[in-house]
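All protein chains but one are shown in place.
Order as written gives the chain letters A and B; numbering starts at 1 within each chain.
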Amino acid sequence: MELFKYLPQTNCKKCGYPTCMGYALALLQGKVKIEDCTPLVEEAKYKEKYEKLIELMGGEDGKEKELHIDIDEDLCDGCGICVTACPVNARFCPPTLSGKAPDVPHDKHQLFEVKDGKCVLLNLEHCRRLEAEGRERECHVCEIYCPREAIKIVYV
Amino acid sequence: MKMVLNTVRMIDHDQAREYTFGDSQSLKENLGIGYINPNDFEKLGLVKSLRVQLSNNYGQVIIKQEQKENVPEGIIIMPVSIWSNQVTGVENGEIIFKNIEVEVEATRDPVPDYKDLISKIKQD
Partner (left out) sequence: MERIPCTGCSLLCDDILIGTDGLFVDKIYGACLKGKERFDQVSSKNRLTSPMIRKSGNLENVSWDNALEKVKEILNASSKPLLYGFSTSNCEAQAKGIQLAKKINGFIDSNSVICLGKALNIAKETGITLTTLAEIINKTDLIVLWGSNAAESIPRLLNKILFSRGKFRMTGREIKTIIIIDPVKTASFGVMQLRDLALNIHTGKDLDLIRVLKEECCKEGSFPKEGVAGIDEEELKRLFLNLMGAENGVIFIGQGLLRPLPEVNVIKELFELVNLINLKQNKGRISVGLLGGHYNMFGFDQISLSLTGKNHSLQFSNNELVNTEDTIITKIEKDDFDCSIIVGTDPISHFPYSLSKKLASKPLIVIDNRKSATSDMAEIVLPSAITGIECEGLVYRFDHVPIELKKILNPPSGVLTDEEILNQIIQKIG
């Protein structure tokens, strides 16, 4: 991710997170402030990265943010790759295992469906980024596999 | 400037869709267009509001242009349409849709309407 590039990437755990990647995610979600990474603030060799992070976060660090998955309707062509790739869909909707469209009415855990030729987000609360533990919280398969780059994961 | 024309399928620029749901105006806007690399855009001396004229021994056509990073230099890509077919032809009993040599230059003239192309085909 963008923020991870400007961290020390040493996994020193001084911030309380086991990895810099985990800390970067918490920063994105507004759960921590930039100053919680003490080596970034104290050590002169990270000065440039510190300043860049302040610029990127724009004073928004420390403010709790919500997860949003934005789907650009003009770019989406209904290919359904997000429906098949999403691990939550794979667990609760058996037809997606062979690339088929899930049953209707949809399962209450289902995250994406393709209706009228466009992708629609259903139950965001079951997304791995909110419900899972550890590395699974960094799941972004819907965003990286969309061929038209129509899906964006943002924290607002 | 000599370039190579490839006519391709693009899901946003679909001739069948415009015939079914659109009209002659939307046909012209969505299909009378070509994409080129930004370096070629500069070499041709283009700005956003100019058009380009494509010509070869099969015919000639004027289309809108837009620059796109993913197009390699020396190539112009167009969606398959009645516009692109003004410069395609038959060689050895087969239609060629790709790797067609065209001469490209900037122009102020407008893109021909659907009606103009139809009358050109109809007249004796």
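Keep in mind that, in the parts below, a contact is a pair of C-beta atoms (placed from the backbone, for glycine too) under 8 Å apart; a residue touches a chain by one contact, two chains touch by 3 or more.
A quick note: this is a predicted structure, and the numbers were derived from the prediction, not measured.
The residue touching the chain not shown here, chosen from B:33, B:62, B:77 or B:104, is B:77.
Touching residues on chain A toward the chain that is not drawn are 76-81, 83-85, 90, 95-104, 113-118, 144-149. Mapped onto chain B, contacts with the missing chain fall at residues 4, 6, 8-11, 15-17, 19-21, 58-59, 70-72, 75, 77, 80-82, 85-86, 88-99, 114, 118, 120-122, 124.
The rule is short, and it goes like this: only the chains that are shown with their structure count from here on.
Taking each chain's centre as the average of its CA atoms, chain A and chain B sit 40 Å apart.
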